[in-house]
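Note that this complex is displayed minus one protein chain, with the remaining chains in position.
So, chain A:
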């Protein structure tokens, strides 16, 4: 078997509005509705709608031979429901073709797998229910964790929840001389299988496609097909994992990214011996080649492929710790707004905005952050979190009063 497995990540966080110390204790609504709506609408026009249309066209044209997988975060689905029902419908149409697989993830695109098994399970359950409700009873079989965060222990947890396998990064420091182009096994539970991102070919599309300083620019379909043909014969699967916003948002339409994708299926099917498969198909068909040892969590971010973009400095650690200290208290409060905010506050993006890693050459970072500096991000988040703690305490008192 030689196959290409496309997986696209669809995610937008609920960004926090400018929240001041003076608001604390009084204003309990944290979300920047205007900003969030305008981002969703902008990305819908530039990426989600045109790319979904293109994929639908390609799936219809190739009649079962071209297929892809998506993971759509729960917070993103919530925003589609509120601001972009047209986008949600177009995803529903794609899933209805039967050639599109959906994956499960944590509902809030959170990092709770690193901190709390119970919260992790709860969030996955929420996402599973949401997918089922919005996609006509659909039940995902494969899991992908926020930012492809994976470790042996996380894999074991996910296996317990009944998934056949999960996706992660083909990080060099984990693989060494080994290739990402095989199916691997979790080191604790060998029945649980792992797909690794081929970061070379994935990033050729996702990051380098329009990079004029790249020696291979411009990336033509002929070139890409030749690279795929160069994959050694014994290799089984090429996992092309990327943000869905690559198409039209990170790489603008003017770069030719849509035209590239329009011709890609035909070129691969006609000029290589590769087919297209979804993650569950790959995991079901291929024999795993070996166990993979990942004692320390990895992710798909940055050169280091570690967690330092989210939990790499004191600001992030402080915010993260203070948030998860609340878990057991929040669990006892049956209040829809508390539960909603608890969910949304866990989204990994909030911690990413506090990263000082790119502070010096801010360009990459600034692109994704609504804040001018990581310090602003921290102050705003902590103001909100402080108010959230006040609300939790008040609810606790109410509950005690009743009891």
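Here is the rule we use: a contact is a pair of C-beta atoms (placed from the backbone, for glycine too) under 8 Å apart; a residue touches a chain by one contact, two chains touch by 3 or more; residues count from 1.
The rule is short, and it goes like this: contacts and distances are computed from a predicted model.
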item	value
Omitted chain, identified by the protein name its UniProt record gives, among "starch synthase", "Carbohydrate ABC transporter permease", "Iron complex transport system ATP-binding protein" or "3-isopropylmalate dehydratase large subunit"	"starch synthase"
Among A:40, A:111, A:240 or A:319, the residue in touch with the chain that has been omitted	A:319
Residue touching the undisplayed chain, where the options are A:24, A:188 or A:253	A:24
Listed residues A:35, A:188 or A:390, member touching the removed chain	A:390
On chain A, residues whose C-beta touches the chain left out of the figure	20-22, 24-26, 313-315, 317-319, 321-322, 373, 375, 378-379, 382-383, 385-386, 389-390
